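Of the protein chains in this complex, one is absent; all others appear in place.
Coming up: chain A.
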Amino acid sequence: MTTARDGWDMPISEDQLARLTRDMETAHRDTLPAMRAGAVDLAADIRDTRGGPQGAPRDPGRRRFLTGTGGLAAAMALAACSSSDKQGSGSPSKGAGAAPSPSGSAKSRYTGDLKVVALAVALENQAVGAYQAALAAAKAGKLGTVPPAVATFVTTAMAQHSDHAKAWNSVLTGAGVPAIHDVPLSNQPATLAALGKATTVTDVAKLALQLEDQAAQTYLFATYNVSAAAGVATAASIAPVEAMHAAILHFVLGQYPVPDDFLPVDKAADPALLTV
């Protein structure tokens, strides 16, 4: 049975679609309470360690965060990606090497574990913004005909990134520092420029894949560089979701959906991208 919707003949029944959507929503909602509890634990852990909302001096050995040799390796990998990227400004990594970052400033409120949390929020906001821009461009007819599956993917992935951002922001506010609602990343101008140049669904999917890979790999990196247990658990629970987004995008782009035996970290975001 097929159903006509907006002139498109859906080769799946409304009942099947409704059931699949209902199952998906249920599964999605089931994970949220545990996630919120984890965020509360992480905020409490960070707050306790900081000794107060404004943050007392902390043990730098315990509060290390993507700033060790692994962070340096990731930064070098990003720099290498930038130099070899034929897409120029379209690459998020390009921005990483192109703009100086004030994140090393001693005045930053986001230090230690909070720096990675802030990076996570920024990456999630960047993804939400990119998908929003893609939807706007599609609505304006700038991307040609948008396949229904791509539209559904974009709205679903965007909602999940929004949930991730909320979870991480609750950690920031719980630790007494401001939530982040914009994209304080030095590669954001390059990302916006790439989005502006997109004229096809494929262009958008390629950019989205870069962002999803970056997010998944950053969370992988965080799992073995974050100190707080709840932070480790949160990063571990989001990395697979970003990787699943990437798998669907690979499929949409005509690529094998599971390209790696082990998730690498060569595309992980450098914390130096943070501009707050």
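Note that in this section a contact is a pair of C-beta atoms (placed from the backbone, for glycine too) under 8 Å apart; a residue touches a chain by one contact, two chains touch by 3 or more; residues count from 1.
Convention: contacts and distances are computed from a predicted model.
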| item | value |
| --- | --- |
| The complex's invisible chain, by UniProt name, from "Rubrerythrin", "Lipoprotein", "ABC transporter domain-containing protein" or "Heme exporter protein C" | "Rubrerythrin" |
| Contact partner of the left-out chain, one of A:V128, A:L143, A:V177 or A:V252 | A:V252 |
| Hidden-chain contact residue, picked from the options A:V128, A:A198 or A:I238 | A:I238 |
| Interface with the unshown chain - residue positions in chain A | 10-12, 16-17, 20-21, 23-24, 27-28, 30-32, 34-35, 145, 147-157, 159-160, 163-164, 167, 201, 216, 219-220, 223-225, 229, 232-248, 251-266 |
